[in-house]
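The complex is shown incomplete by one protein chain, all other protein chains being positioned as in the whole.
Moving on, here comes subunit A:
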Amino acid sequence: MMMWEALREGLDEEMEKDPTVCLMGEDVGHYGGSYKVSYGLYKKYGDMRLLDTPICENGFMGMGVGAAMTGLRPIVEGMNMGFLLLAFNQISNNCGMLHYTSGGQFKVPMVIRGPGGVGRQLGAEHSQRLESYFQSIPGVQLVACSTVANSKALLKSAIRSDNPIIFFEHVLLYNVKGEVHPGDYCQCLERAEMVREGTDVSIFCYSRMRYVVMQAVAELEKQGYNPEVIDLISLKPFDMETISKSIKKTRKAIIVEECMKTGGIGASLSAVIHESLFNELDHEVLRLSSQDVPTSYAYELEAATIVQPEKVVEAVHKVCGTRVAA
């Protein structure tokens, strides 16, 4: 099964189970979504629950907030996460705030999802990483899926959560193949995932960078290293239990992310790690992030903007030292 199918399956299961679940956005109904996540579902649930909206991100985001406060569980799809910059006002001032400012009277059980990240030559405006922009907003939770299995399981949990969840998918991962968990499996939204247990260094990553890191790990294993790889999953709040357990074991941390160096998820995580695990570290936390530039269209420039496996290998060499193969 491909990730888009897994997401679709999760969506279908939750819509079937709970009549208050609905999806709204551009081209999500008859067209089935730009990445097919709602493909064909309108035939089963009708035009109202798979709602095609006119083009106005702040408009349908606000509509989602209003519907959520009136008893529905809306999923709002941004055709590209980058377009949700237009929805920032509704996400920050209302979605994140109204549960608090209403004294808990009104809740906003929304899922805001869509494809983000750097694709293949989509140009700067279609290559945004919004997790860094959204992370400061009080009241929203940030989750990034990365595999077929966790995409379905996390989406199910996100839909059932009473908090507003911003759910990050990646443009290049929709066709990744894998197996879903059987049955009604819902994955915890606040837990990081252990990808590879190890002892030498803790590598924290999320979304597509998980695959970049594992590519580097294949090379590192040959060189005799034993890295531990953890997929953050929960970008806000961080799973400090898993993170600190790993760092206490390895005493070295590298963060690999796709967002920009400045103000990225890695910037927050690095600060938290230094503050709470300073004496457990043998080396400062290394952050591998994208360059602080708009993403170029040209293939080589685009590749140079984001983190490549060689950079991860180099970073491990830096914190662990050179290794003589066993």
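In this section, contacts are C-beta pairs under 8 Å (C-beta built on N, C-alpha and C of every residue); 3 or more make two chains touch, one makes a residue touch a chain; residues count from 1.
In this section, contacts and distances are computed from a predicted model.
Peer 1: For the chain omitted from this view, which of "Glycine cleavage system H protein", "3-methyl-2-oxobutanoate dehydrogenase (2-methylpropanoyl-transferring)", "Myotubularin-related protein 9" or "Ribosome biogenesis protein WDR12 homolog" is its UniProt protein name?
Peer 2: "3-methyl-2-oxobutanoate dehydrogenase (2-methylpropanoyl-transferring)"
Peer 1: Given the contact definition stated above, which residue among A:Arg8, A:Arg49, A:Lys156 or A:Arg287 touches the chain not shown here?
Peer 2: For the chain that is not drawn, the touching residue is A:Arg49.
Peer 1: From the listed residues A:Ser38, A:Asn94 or A:Asn150, report the one that touches the chain absent from this view.
Peer 2: Spelled out, the listed residue whose C-beta touches the missing chain is A:Asn94.
Peer 1: Touch as defined at the start, partner being the missing chain; which of A:Met3, A:Leu23 or A:Leu72 qualifies?
Peer 2: In the full complex, the listed residue that touches the missing chain is A:Leu72.
Peer 1: Looking at the full complex, which residue from A:Gln121, A:Ser161 or A:Gln291 touches the chain that isn't shown here?
Peer 2: Touches the omitted chain: A:Ser161.
Peer 1: If the hidden chain were put back, which of A:Asp12, A:Asp27 or A:Glu190 would touch it?
Peer 2: Of the candidates A:Asp12, A:Asp27 or A:Glu190, A:Glu190 is in touch with the missing chain.
Peer 1: Where does subunit A touch the missing chain, residue by residue?
Peer 2: 19-20, 22, 48-49, 51, 53-54, 56, 58-72, 74, 89-90, 93-94, 97-107, 138-139, 141, 161-163, 190, 237-238, 240
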